[in-house]
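Structure provided below as structure tokens; questions to follow.
For this view, one protein chain was removed and the others were kept in their places.
Presenting chain A:
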Amino acid sequence: MTFNIHGGYLEAIVRGYRAGLLTAADYNNLCQCETLDDIKMHLSATEYGPYLQNEPSPLHTTTIVEKCTLKLVDEYKHMLCQATEPLSTFLEYITYGHMIDNVVLIVTGTLHERDVQELLEKCHPLGMFDSIATLAVAQNMRELYRLVLVDTPLAPYFSECITSEDLDDMNIEIMRNTLYKAYLEDFYKFCQKLGGATAEIMSDLLAFEADRRAVNITINSIGTELTRDDRRKLYSNFGLLYPYGHEELAVCEDIDQVRGVMEKYPPYQSIFSKLSYGESQMLDKAFYEEEVKRLCLAFEQQFHYGVFFAYMRLREQEIRNLMWISECVAQNQKSRVHDSVVFIF
């Protein structure tokens, strides 16, 4: 009843933004482009036009992705500066995943003796914070926390991974996934506290995210040094697969065993039925398609914060689509363009 007092304006804004998402017709035009300049020309007729118009030829795929991301960042900042509590906190939560990715990027790059400025240019703009460059000074996770992260929103997520061990590739990977797990669980609890339609819709979306992460961690860790116990510790403590699905996924040694576990859960049967046995190439696309379906459904209901989360994720999917189409055009592989494009409407 009282949602519109504080959230009505921004809900209207985000629904307006949603109307600007690319349609199937736009994608059909883009998929027929011969060069990246053609893509720029087609995008000039969309909301991305002002962001790409001043880019000189020859274009690069990373330029297209960068400029399209800038549009998302501008829209997000507009919403954030207009938001009041608790919506402002909700909107900030959406960016913590990017913050974690940026932290790991800086730490990994520093371990590989890369220049900090070069690394900062590769960071996602939604995940930037003031002291991010200081991350390059830390030698282990304790220092990472003490010097930099204690004053950031990621501080509470560090309690499970503070050690004095030097940072190496395995520790960094475990840190990344442990942080993300803690973030998802915290976001989930926050949404539950908000209650109402927000809790209902966000529970479903975050549970799907947790389950997808569990599957990806399992598949990506097959054949690596990550032990079963360590793998199990990286799964989130919520979601449809928690806890029995996680127990079974932890011991999987190949994609067919993962399929066997997931097909016991009806919502994931349709995803895995699209794959042939032993194949995992199309799994990402299948998960993205399911995610887009759920995100679009979030807009069917009013007066909840799930629309903001859904919009941000749909825009990110759109940027992924544009990235893929650009790569296929640049590499002269247009026959493969539909391998990874997920239509939103």
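Definition applied: a contact is a pair of C-beta atoms (placed from the backbone, for glycine too) under 8 Å apart; a residue touches a chain by one contact, two chains touch by 3 or more; residues count from 1.
Definition applied: contacts and distances are computed from a predicted model.
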What does the UniProt entry say the missing chain is called, choosing from "Ethylene receptor", "WD_REPEATS_REGION domain-containing protein", "Vacuolar ATPase assembly protein VMA22" or "Proteasome subunit alpha type-1"?
"Vacuolar ATPase assembly protein VMA22"
Considering the complete complex, identify which of A:Thr152, A:Thr198 or A:Ser280 is in touch with the unshown chain.
A:Ser280
Filtering A:Val65, A:Ala197, A:Leu275 or A:Leu297 for touch with the omitted chain leaves A:Val65
Selected from A:Thr89, A:Thr134 or A:Asn220 as touching the chain missing from the view
A:Asn220
The listed residue (A:Glu113, A:Asp130, A:Asp229 or A:Glu300) that touches the chain absent from the view is A:Glu113
Touch list for chain A against the chain that is not drawn:
62, 65, 101-102, 104-105, 108-109, 112-114, 118-119, 121-124, 169-170, 172-173, 176-177, 216-217, 219-221, 223-226, 280-281, 284, 320, 323-324, 327-328, 331-333, 336, 339-340
